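Left out: one protein chain. Kept in place: all the others.
For subunit A:
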Amino acid sequence: MRVFTAAFRFQLALARRKPDTVHVLVTAPLFTLVFVSIGVHAHRPDFTASAVLAPVLMSLWSLALLTAGDLISQDRNRGTLEAIVATPARFATVVLGRLTAVASVALVCFAESWLVAWSCFGVVLTIAHPLVFVSCLVCSSLAMAGTASLLSAAFVLMPSARVLQNTLTYPFYLLGGLLVPVAELPGWLRPLSRLVFLSWSSDLLRASVSGPAGHWWTALAAIVGLGVAGAVSGALLIGAILRRVRRTGTLALT
């Protein structure tokens, strides 16, 4: 746990100096401005929850895909991967701690979005079920870290990972029900959507704001389950990759 905490704190310190992590703190308020203004213009107060929450989840996914997904590859390019692997710390734990730190940045985005909606449009987003809301936000961040560990390992194996990263943003905004609720997606797409933890997160966050929260524990269990599945798959893949690069002698890119 101490290694996890140290990795978490280290990544937070690094994030303060890396625009690719904190860029979501700039884009989330801008997306909020766009979405809330659409709702206000269309006289759709029921759209407010989506307008404020969508930028938060978009930030979460964006961080998972672009920043966290690059974490191992960047360490490899920087020459730090070799030195980390040479320490007794379990590498998957180090990665998970750092990814959790990246995910926690998205929590700040909620505060930003809420403030933008209130200060620019006078729209106050009240939360009907605060406990469910906070639990969902925290579990979603952890699920994001778990999913990102899988992505981070997978992208090491892909020569054109950056192209894939850029391609996977908007499809997952849709699959995750971030912009359009999953219930509004075509029927054939919904089962696939339910494999993405974000679809459970977006539904539960909206429900916890407007109430009733319904079977919130089912959604929360799905988020945690998918996050754990991502983390376990990520740890296994990271282990397999480390064994491979130690065998092939390609741990460091020189």
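Everything below uses one rule, namely that a residue touches a chain if its C-beta (ideal position, glycine included) is under 8 Å from a C-beta of that chain, and two chains touch if they have at least 3 such contacts; residues count from 1.
The criterion applied here is as follows: contacts and distances are computed from a predicted model.
This complex has a chain not shown, and the name its UniProt record holds, of "Mg-protoporphyrin IX chelatase", "Succinate--CoA ligase [ADP-forming] subunit alpha", "Transketolase family protein" or "ABC transporter ATP-binding protein", is "ABC transporter ATP-binding protein". Screening A:Val26, A:Ala83 or A:Val228 against the full complex identifies A:Ala83 as the residue touching the chain left out. Interface note for the absent chain: among A:Val3, A:Cys120 or A:Leu179, the touching residue is A:Val3.
One chain of the complex is left out; on subunit A, the residues touching it are 2-3, 6-7, 10, 13-14, 17-18, 78-80, 82-89, 94, 246-249, 251-252.
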